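What you see is part of a larger complex, with each chain still in position.
Labels for the chains are A, B and C, by order of writing; each one numbers its residues from 1.
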Amino acid sequence: MRMEGHSLTQQPRPMMNELTSGLIKALKLIISLDPELYQIIIRSLFVSLSAVIISALFCFPFGIWLGLKKFKGKQFVSRLLYASMSTPSVVIGLVILLILSRKGPLGFLGLLYTPAAMVIAQTVLVTPLLLGLTYNTIKQRGHQVQNEGLLLGADSFQVIILIIREFKIDFLVHLMTGFSRAISEVGAVMIVGGNIKGTTRVMTTSIALMNSMGEYDRAIALGAVLLLISLLVNSIVYREAETWK
Amino acid sequence: MEVRIQKLLKKYNQKTILDILDMHFKEGTIIGLLGDNGAGKSTLLKIISGIEKDYEGQILYNGYPLKDCHKQRIGMVSQKPYLFKRSVFENIEYPLKIRKIEKKKRKEIVDGYLREMNLEAIKGQRADTLSGGEAQKVALARALAAAPKLLLLDETTANIHEEAACAIETQLKSYHEQMGCTIIFVTHNLTQAERFCDECVWIK
Amino acid sequence: AKISAKKANSLLIGSTTSLQDSGLLDELLPEFYEETGIEAKVIAVGTGQAMKLGQDGDVDVLLVHDKPSEIAFVEEGHGIKRWDVMYNDFILLGPQEDPLHIKDKAGTDILEAFKLIASQEAEFISRGDNSGTHKKELGIWKELNIEPTYNGYISAGKGMGDVLKMADELRAYVLTDRATYLKLSSKLALEVVTEGDQHLMNMYGVIAINPEKNKAINSKGAQTFIKWLLSPAVQKKIGEYGKDANGRALFNPAAKAYDE
C-alpha cells in the first residue's frame, strides 16, 4: 500500500501524461514533415479510398436494383445482408490470405503483402455495409423516384443515375460510413498486408504496433492524426457534394 | 394513342378495387374520369401508365400490349407528383435531357412552358420548396415536355387557382389539338369535367 | 524478366511480434539492403502463424524462437536447415512487493519459483497463445508435472507487451523474454524475480524455407540473408544492439560459422 501511494505521487496521473503528451506529439508529428509519416498517411488514404470507391461502384447500382426489385425471399436476402455486415475483419483477412497465398487459387498473381491485397480485403469488408445501407434507403424511398423516372421515359440506367442524384446526401453518408470502417480497421490489412515497413504499413497497423511496443503516446498521437485526416476527407467530400449538379 | 382495357381485375389484399370488363379510350379524345374517393381512379391511371404491374387482365395500346416504344409516349402527372430535388428549370428539362435533345433546343422548350404556366419568377427555385399549386404546374409542364401521345392527369388542377386552372385547360386543349393525343383527366370538379372533357367515365 | 528480377530483390521474412517489438530488425535490415541490394520485408505474427506461413510457402525465411518446433519443421521437410542466430533469456517478473518472496527463495531457480506460485495459487499471467514464450512456460510446468488450473492462473491470449501491461495492472507474476522487458521496463512497476536458470535460455533460429514448395520462393535471397546474418560483423552488431538505450544488450550472438 505504501509503495503504491508513493508511486502515485511520483508519477501523477500517468493517463493524463499519456493523453496530453500524445496530443502534443500529434502536433509535433504533423509539423515534423516526417516523410515516413506522410507515406503512411497517403498509403492509408489510398487503400481505404480505393476500397470504398471500388465497393461503391458495385454496391450503389446493385443495392438500388435490389431495393427496387420485388422477388421471393427478398426478406431473407436482406437479413443475410445485414448479418454479413458482422463478418469480423480478421476472418475476411484470413480468407483473402488463403486465396492470395502462394498456394491459393490466385497465388500466381503475387499480390499477398502488397497494398493491392489490402485494397481487396477492405473492399470485401465494406461491401456488406455499403450494400446494406444503400438497400435500406432505396427499399424505403426509392420507388417514388423510380416511378417518376420511368414515367418520364428513363431507361434502367438512367433511373439508377436519377436515384443516385436524388439520394446523394444519403449515399455520401453511406460512403463516409464505409470509409470510416475501412480506415479505422486493422484486422484485415494487418493479415494480408503484413504491416511491412515502407510497403504496407498504414496508420492503424502502425498504431497497433506502437501499442504493442508500449508507446502509448505515439499511438494516441497517430490516432489523433487519423481523426484529423478523416475530418479533412469529410469536409472535402461534402464541399464537393454541395457543388454537384 | 388508343387504349383498350379488357377484363381488368385489381385487388389489394383480397379487396377488389377495380373490376372492368371492357373499357375503351378512343384516340384523340379527352376523357374525364370521375368517381368517389377510393373508387380506384388513381389505381387505374397507374395501371394504364405501366408503373403498376400487379393486376389481372389486359391493356392494349393501339391494339398491342405495352411496349417500350409506347412507354416513351405516355406521360402522367400523378396525384402526389414527386419533383426532383433540383431547380424548377432542371425538373422540366429532365425528360428532354434523357431523350438527348441538345441544350439550346431544351432551353427553348423549357422556357416556353415556364412562360405559358407563369412560372418564370420561380424557375431557379428548388422544386422541393414550391407551394402546392406551383408544384402541380411544374409537374404538368414536365410531363408535357416529353410530348406524350397519351397524357394521364390525376387531379392535376386540384390545388391550382380557378383562373389559372382555366388557363391551363386552354393550353391543354391547344396541345391536344396540335398533337392529336388522348388525355385521361381525373377530377372531382364536375363543372370542370363538363367544360373540358369530350366524354366522361364514372367508375364504381 | 523484369518481374523475376524484382522478385529476386525482395525477401519475405516470417518473424514473431516479440522480435519486431524489440526493434532489432528495423536497425539491421537497411544495412542488409545496402550491402546486398535485397529488400527484406518482415511479416511479424504469432509464432504459430509464422510457422504456418512457412509451411504454406508464403514467406522465404523464418526467424523465430521455439527450438523444438523449429527442429520438427525442418525434419518434416518444410525448411532446409536451421541455424542458431542469437539468444537472450527468459525471466520471471513479479510485482515490486514480491508477495511470495520469490526473489529470496528462488532467485535463480525457475522450477522452485513455479512450484511456489502454484502452491500459493499466486496470480500468474500466461501468454496462452502457443508462442515461443508460452511454450517455454508450458515446458516448465510439464517438467514439474503440474497442471496450472487454479483461479489466479490467467490465460491471456495476447502479445508479450500487452501481457506485461496486464501483469503490471493485476500485480501478477509473468514469464517474459528479456528483450521485451527491457524495452518496456520504464513503464512497468514489475521487477525481475528469477533469472539466470539454464532452463530459461531463449534461442532464436533462422530457417530457409524449402524452395520446392513453390516457384515464388526466393531461395537464393534466403541463403544470402542467412549467410549475412551469421557473419561475424552482423553478429557483433546484434551483440551491441540496445546497449545505449537500455544499459545492456538485448541479445547475445550465438552463430556458428556459416557453411553450405
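Assorted remarks:
Note that in this section contacts are C-beta pairs under 8 Å (C-beta built on N, C-alpha and C of every residue); 3 or more make two chains touch, one makes a residue touch a chain.
Predicted, not measured: the structure shown is a model, and the values here were computed from it.
Overall, the file's complete complex carries the labelled protein chains at copy numbers of A x2, B x2, C x1.
In this text, only the chains that are shown with their structure count from here on.
If each chain is drawn as a node and touching chains are joined, the picture is a simple open line.
The interface with the greater number of C-beta contacts, when A-B is set against A-C, is A-C. The chain with its Cα centre farthest from the Cα centre of chain A is B. If you average the CA atoms of chain B and of chain C, the two centres end up 78 Å from each other.
Mean C-alpha positions place chain A and chain C at a centre distance of 33 Å.
Shown for chain A are the residues in touch with two or more other chains, of which there are none. Touching two or more other chains at once is no residue of chain C.
Of all residues in chain A, those touching chain C in their complex are 3, 7, 97, 101-103, 107, 110, 112-113, 194-197, 199, 209, 211-214. Of all residues in chain A, those touching chain B in their complex are 144-145, 147-148, 150-155, 158, 162, 165-166. Taken in their complex, chain B has these residues touching chain A: 49-51, 71-72, 74-76, 78, 81-82, 84-85, 94-95, 98-99, 142-143, 146.
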